[in-house]
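One structure, pasted below without further comment.
Yeah, one chain of the complex is gone here, protein chain that is, but the others are all in their spots.
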Amino acid sequence: MPDLPPPSDPDFASRVRASFERQGFMKTLGAELTAVEPGACEIRLPFRKGLGQQHGYFHAGALGAIADSAGGYAAYTLMGANDSVLSVEYKMNLLAPGRGDTAVARARVVKAGRTLTVSQVEVFVERDGSETLCALMQQTLMRLADRPDTAV
Amino acid sequence: MPDLPPPSDPDFASRVRASFERQGFMKTLGAELTAVEPGACEIRLPFRKGLGQQHGYFHAGALGAIADSAGGYAAYTLMGANDSVLSVEYKMNLLAPGRGDTAVARARVVKAGRTLTVSQVEVFVERDGSETLCALMQQTLMRLADRPDTAV
Amino acid sequence: MPDLPPPSDPDFASRVRASFERQGFMKTLGAELTAVEPGACEIRLPFRKGLGQQHGYFHAGALGAIADSAGGYAAYTLMGANDSVLSVEYKMNLLAPGRGDTAVARARVVKAGRTLTVSQVEVFVERDGSETLCALMQQTLMRLADRPDTAV
Partner (left out) sequence: MPDLPPPSDPDFASRVRASFERQGFMKTLGAELTAVEPGACEIRLPFRKGLGQQHGYFHAGALGAIADSAGGYAAYTLMGANDSVLSVEYKMNLLAPGRGDTAVARARVVKAGRTLTVSQVEVFVERDGSETLCALMQQTLMRLADRPDTAV
């Protein structure tokens, strides 16, 4: 487990929730922000056909989208009240078909630097009450200092 | 430019188009399949707020989703009539904010192996008539032999 | 923790050690195979100037090389006696300067499929008796069935 600094902004959770609310794409997906902790974040996404690929399972792009947001917001919990966060890059392995009722992206910060943060995200898909690890993401985020999220 | 084998299936383009039509997620996004060539594919996505991140630009996950489909279908053009294609993994760098009217993902196959194919995808965003390269993806695809796309 | 199958080959450890001995590059580096467990592997590499980058720390390429071998051999523990293993791709984040006496790559298998395996590798660098996480790799490996490692 990495040794992370505590959040510098005591209101990190409400700041993250407000930013998530502004992500129109998360609404289009139907994604829900279900946990925000220092250096960690969870997003859930119920399945519907409109999120599927050609075989009717979760499209890798839909899993990638919630993983990207979860990793970004995990990083954002540790940034300052006046900072913004941007995805620099991410890499995702698909480990099993995304077949089930709900996808759950669980992100945690591995390294929080002054400018760059690295997050790791596991995406599970629930089916008949059990979870399968379907995707694994490694992601780099950038802090934009003194550019509040609402002003960019 | 890589030296690719010609498509073994003369009907590759209609096979790709039919598979794209079955991807519910592409409909939810509003994405359009605008070109299918041997080892290449283009997908376009008009912007709307429902595809945005917190600053109102294209969400990285939306760009990643059309890039993933474009790269997968570029690979799929070179597979057999009875094959399916799966994303193994992808890695995407975000090079510029996805600010504009339309995103265009252009994919080409770099290496087509018996089991694995590697694609490269550039994602441009058009704004006021000019294109900016906003994302770059490197992706690995897998051929599932003798499992037609409609039967998986 | 992933639920991995047990090794099908009871002699997996000696098979891995024999393959490692054939990697001339590990000898050139001065790397040592220090642990082989089902789905896991550890490689250690003492620092010398000949492994440095321009600032005198471990070159990212040297850390990447032991991480690649560690992840590949973690995967190889779960393959059959007549199989070979190949790296398909890897992605590595550099988290801290590789400054210290010894680098230690610790790999574990995240998913072992019939054809493809995914490993995760942490690379620590020891300095004055404490370890710093300096690099993190996510890697895809391929099983070549019925092509013994010694015969490829």
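Just so it is clear, A, B and C label the chains in written order, and each chain counts residues from 1 on its own.
Note that a residue touches a chain if its C-beta (ideal position, glycine included) is under 8 Å from a C-beta of that chain, and two chains touch if they have at least 3 such contacts.
Small disclaimer: the values here were computed from a predicted structure and weren't measured.
Which of these, C:Ala13, C:Leu51 or C:Ala103, touches the one chain of the complex that we don't see?
If we include the chain that is not displayed, C:Leu51 is the one touching it.
Touch as defined at the start, partner being the missing chain; which of C:Ala13, C:Val36, C:Ala65 or C:Val125 qualifies?
C:Ala65
Just the residue numbers, please: which parts of subunit A touch the chain that's not shown?
For subunit A, the residues touching the absent chain are 88-89, 91, 115-116, 140, 142.
Even though one chain is hidden, which residues of subunit C still touch it in the full complex?
Touching the missing chain: residues 19-20, 22-28, 48-56, 59-62, 64-69, 84, 86-94, 149, 152.
Contacts of subunit B with the missing chain: which residues?
2, 91, 93, 95-96, 110-111, 118, 120, 133, 136, 138, 140
Here, only the chains that are shown with their structure count from here on.
Would you kindly state whether over half or under half of the residue numbers at the subunit A/subunit C interface are used by both copies, giving same or different?
same
How many angstrom lie between the CA centroids of subunit B and subunit C, rounded to a whole number?
32
Taking the mean of the C-alpha atoms as each chain's centre, how many Å separate subunit A from subunit C?
Here subunit A and subunit C have centroids separated by 28 Å.
Could you say which residues in subunit B touch two or more other chains, in rising order?
Only 88-89, 91 qualify.
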